[in-house]
Each structure stands twice: as structure tokens, then as C-alpha cells.
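Shown here: the complex without one of its protein chains, the others still in place.
The block that comes next holds subunit A.
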Amino acid sequence: MQIYDTEINSRLLVGTAQYPSPAVLVDAINSCRCEIVTVSLRRENADGSGTGFWDTLRQTGTRILPNTAGCHSVQEAVTTAQMARELFGTNWIKLEVIGHADNLQPDVFGLVEAARILCAQGFQVFPYTTDDLVVGEKLLEAGCEVLMPWGAPIGSGQGLRNPDALRGMRAHFPNVPLIVDAGIGRPSDACQAMELGMDAVLLNTAIAKAGDPAAMAQAMAQAVDAGRAGYLADPMERRNMAIPSTPILGMAELA
């Protein structure tokens, strides 16, 4: 899979918040062999003060995708992105502009505006968005080359609340990498997203808050692989009645 100019093999992206300890996080990263991890920045980190934790992450050899989690305005998101570029030496930014403090729904208007500003400044933006097609188009116009629609609200673990909308996105944007971000709770959710033809999934809480994060990370990686393989294998169509797999024509009629 190619995102911007980078070739990526693992279709599972992992967030790094809320783990019991950095050691557990490293175990999880190693057991799912993800290549990209997201990291949130706070103002406290402006002076590079998160370094102890980041050093641990860098040692895993994964590529860091900084995010603007918790930013509620365009200005805040843009400032955080600039800070991230400085600190991590990367043009990648996962852009979140939160519209609602309670359910963390993205503010799609602010998102498009921030994406426009950041793309113009040479950032490669990964926008966390809804499954709205028009918003997706505006983000592409703004210069994004990947879209990250939600599956369900952040941290809810509800799974895909609107698979039809994601299917619609796939059909509408056949050549744009689509990464489901947020809402994945179980391996079956991740698998379903991949079966729908999504290019990758990004998840955090489902692994971090599992009883055994490393085991869950591995299960998620397997689910992503299974879903992808299933999508590529072109699944049969569903029917609303049973069809025997052995043809009945020609069967002997025994009286």
C-alpha cells in the first residue's frame, strides 16, 4: 500500500495512548508488527519534554505519525502540527479537529480549513473525518491524499456503526487510501472494515485497554490480514434464502 510517497506493508496502525506502561506498549507493537504508530502532542511537549517516552517509541523502529488529538480549533491544530514537524522531523500529521468535547466528533468544517492550511505548508495530512462523501471530496481538494473515516466515536469500541457509508466511500473514492480510524473494539470489527475494502485500520483503545494488550494486538493484526485477504478474494454475494451446495437436480427420487 502506498500512502503519500511511502510504501507500507502493515495495514494496522496503532495509537500509543492509555497503555499500562511503555513496556506493555512496546510488546504490543512488536506482537502486531505495525509499521506506523500515532503519538499525541500536548503543549507540555513544546520544548521536547516528552522525550523519555518518545525514545522508547523510536527504539521500536516504527514510523511516527504525530496527531493533533484534543485540538478543538483550526489554530490549535495548525500550531500543534507545526510543533510536531519540529519535534519529530516529519511532514506527516494525523489531523484531528474535535467539534464536540463529549463524543469527540470531528468538526469537519474546521478540519477542511486546517487541512488546506497544512497542505499548503507542505504537510502530508491524514485527516480524521466522518464518512461524509462531500467532506471527503473537500479534503482531497485541500490536498489530502488519504482519508481516515471513523467507524464509531473515538474510544467507544462500538465497531462500524454505518458499514454502508464506508462501502459508499470505497465506491466513491476507488483510488484514495481509506483508513478506518476510531471505533474499532474487537478483531471482528477490524476484519469487517477490511472486508469492506478499507486499506487499513487505525486503533488504540481496543488494544491499550484489553486485559492482555500484546495478545489483542496480535489478534487485531490477524483480523486485518484475514479481512484484507477476504476482500481481495471477492466474497460471494449474500442471499436471503438457503441454497444447497450440492445440486438437487438429478437426485434420485426414492419413493
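Rule of thumb we're sticking to: contacts are C-beta pairs under 8 Å (C-beta built on N, C-alpha and C of every residue); 3 or more make two chains touch, one makes a residue touch a chain; residues count from 1.
The rule we apply is simple: contacts and distances are computed from a predicted model.
**Student:** For the chain that is missing from this picture, which UniProt protein name fits: "Simple sugar transport system permease protein", "FAD-dependent oxidoreductase", "Amino acid ABC transporter membrane protein 2 (PAAT family)" or "Xanthine dehydrogenase family protein"?
**Tutor:** "FAD-dependent oxidoreductase"
**Student:** Decide which residue listed in A:V26, A:A182 or A:M220 touches the omitted chain of the complex.
**Tutor:** Going through A:V26, A:A182 or A:M220 one by one, A:V26 is the residue touching the chain not shown.
**Student:** Which of A:R63, A:R167 or A:K209 sits in contact with the chain that's absent?
**Tutor:** A:K209
**Student:** Which of these, A:G15, A:G110, A:G155 or A:G227, touches the one chain of the complex that we don't see?
**Tutor:** Hidden-chain contact among the options goes to A:G155.
**Student:** What is the set of subunit A residues that contact the non-displayed chain in the whole complex?
**Tutor:** 20-24, 26, 42-45, 47, 49-54, 56, 70, 155, 205, 209, 211
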